[in-house]
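Missing here: one protein chain of the complex. Every other protein chain is in place.
A and B label the chains in the order they appear, each numbered from 1.
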Amino acid sequence: MSASILTVDDSASVRMAMRIALTGAGYKVTEASDGSEGVAKASGTRFDMIITDLNMPRMDGLTMIRELRKMPSQSGIPIIFVTTESDESLKAQAKAAGATGWLIKPFQPDQIIRIVQKVLGR
Amino acid sequence: MSGDNPAATFRLEALDVMDEVERALLDLGRRLGDAQLIDAVFRGLHTVKGSGAMFGFDDLADFTHHCESAFDKVRKGLVPATGELVSVILAACDHMRGLIAAEADVAAGQVFLDGLSAALAGAQGVTPVAAPSAGAHWRIRYFLPSGCLANGINPLALLAELRELGDCQITALTDAIPPLAELEPTDCHIGWEVELSGAITREDIEDVFLFVLDDMEITIEQIASESTPANDHLPTAETGAIAEADRATKNTARVSETVRVPADRLDDLMNRVGELVIAQSRLSQLAEDSQNIALRSVSEEIERLAGDLRATMMVLRMVPVSQLFGRFRRLVYDLARETGKQIDLVTDGEGTEVDKSVAERLFDPIVHIIRNSCDHGLEDAAARRAAGKPEAGTVRLFAHQAGGQVVITITDDGKGIDVAKVRAKAEANGLIEPGANVSDHDIVQLIFHPGLSTAAAITNLSGRGVGMDVVKRTIEDLRGTIEVVSRPGEGAVITLNIPLTLAIIEGLLVRVGQGRYVLPLSAVEECLELSEEEDRRSQGRSLISLRDRLVPFLRLREIFACDSPPDPFQKMVVVASGDARVGLVVDQIIGSHQTVIKSMSPFHRRAAAFAGATILGDGSVALILDIGHLLASAQPREERLRAVG
Partner (left out) sequence: MPLADTMTNRTNIAWSPDGTLEVLTFDIGGEIFAVEAVLVQEILDPLPETRVPGADPLVHAVINFRGRVIPLADLRVAFGMDTALTGEDARIIVLQIEIAGDPTLIGIITEKVNEVTTFLASAAEPPPLLGLRWPRDLLRAVVRRGDDIILLPDLATLFAQVTAPSGEPATLV
């Protein structure tokens, strides 16, 4: 079964890169361009996984993760945030907000696939 | 296309190999002693050296030879891999790239070679990093942070990752589970003790727990290989030997060993697996109804195994479309000669895999489509020049996987489909009223209608009694869809969407009245419950408002003429294919179901609403709904929607 993944990032090119990598591996992808759109889309459909940038206008990634974790329907959904290697404090903040894990950028297509498989178990 | 220039082809290939070598080196830098990575680097360098020599890149071959010898020493265990060695070779890679592009200063290579000798000498004196010896034995004991489930950590995924590392013995630790009254169901109260053996380092294990390592209790201890763990394990010597043998087979397997199997044996196997899935689902049903815990747990295990088996079967039958695409090159070459036009065939996504039988059945339809493009779509050289296009026309074949489907597009940069001609033919055939207000896009779709052969002169190439209607029917027999978009003067794009598997799909089981039906889960976008008000408000209408969008919907109870009383809260399943979307109103959404597809007899093949049938766990039959047909029947409503704007 193809898992469905929500990608949230304000950069269209990053979203495109993620889409190409993920759909190439057989996943279904839905995109959102900022935190509030991410919340809206996630509340309508239960995704198998959410991958999000942290730095976005209107509603940033951390706020979005907090909002999502408040919703019972989103309990247990893996949320992966994208970060640069060095940002340890941000990692801690994100985990405190309810994130599951992280993906380090810049990333190759096989790295994002590996994280997805790791988290979903498939 | 660099087809005729071997040196140019070599350059491209060599750069690809260099990328892989670099990647392996970077990984190796973090995991010194990993034999597989060392092997990968060596093989890459060896390839570049060999091919370089073949195509006259002597400087490259010479230089690479030194790097390769250095790595050979590492591979043979004479010299351990060190960080220094890795970084020197990495730097050397850049030089090699330069040599490939014929832009590097050959003399500058000496600097790298000196660095290489130095690094080698330094490595001689270094004690090798503990390479994971075959048969390393670990005991891992861990408890996950109790709130981890809410944060999306999947304990089963962790166990699956551990299993992938090597042979596992997993025991659940249940002492920390509180009494029922105090049990927080959303917390993880279970711990695990895992005995793991194989060529595994501590880092490998920590990597599995990457996201939770900081917050969890975990002990990882390496057990000396001689010790014998609990009574029902195999003696460690054997385990060690088995692990060693496993690793050896894994390695040889990786050097692409294949076995030829007659396709019909695979078909047989596929059928058996299908029967197994059905029987297993009956077992699950019975197990659920029984109170026998042991039975239930065995049933779940079998469900997991059947699922894995099914997944493996799917993969067995997959072949890359490159096999298919390769046959088209010759076709285009011949077509170019016959038509006197210059035609290039560009392919992309050749690695995309499809089921073997699907690939075979796609050959004829795609041949016909390409022929059409070459014969009718692409203009001759003079016309193309006049239109400001390059003299050579291009036909582009692109394949990729999306969701549970393979998408193949055939694009040409010709003049597109002659809308006027199609319109005239359609009017002549009585398909549309003369002067009727039908959009160009819809006219173009008529090319799939039987009897509408639009070749002005049926040439030898295209008019062999195989029309686009046959193409469409072939694709639909594969439970796929075909769409065409034409841009006048620019060309046409034909898109084929084929499900990855013909025999077993993941389905969504729903109930409409007394009957149960299956929808392919890959087409399902979302499920929702209609409130009483929405239900009432949309009675008699055909469009429903869904988050600021109007979506056509169909009440299946009405369509299937159900006379049983409706469920109080109707549910809606929104299915989609491409941009088309329709909401299906049903009485109940039962859940997902691994659906073994049984085709219908000729008696029911004409019922276009159903793509087949399946047998449920309780032995009853559910009909599988045809998404394409449902979307098409929602079309008139979609039309009205578009007309409204």
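Of note:
The rule is simple: contacts are C-beta pairs under 8 Å (C-beta built on N, C-alpha and C of every residue); 3 or more make two chains touch, one makes a residue touch a chain.
Here the structure is a predicted model, which is why all the values come from computation and not from measurement.
Hidden chain, full complex: it touches shown chains B.
Contact with the omitted chain, checked across B:357, B:495 or B:633, is made by B:633. Residue-wise, the contact with the chain that is not shown comes from B:601, picked out of B:291, B:539 or B:601. Set against the missing chain, the residues B:212, B:410 or B:554 yield one that touches it, B:554.
Residues of chain B in contact with the chain left out of this view: 275, 278, 514-515, 554, 559-561, 598, 600-610, 613-615, 619-623, 629-630, 633.
FYI, only the chains that are shown with their structure count from here on.
Chain A and chain B have Cα centroids lying 20 Å from one another.
Across the complex, chain A meets chain B through its residues 1-2, 23-28, 40, 44-45, 49, 69, 75-79, 95, 98-102, 118-121. If you check the complex, the residues on chain B that touch chain A are 149-154, 156-157, 160-161, 186, 208, 210-211, 215, 400-404, 500, 506, 521-522, 525-526, 547, 592.
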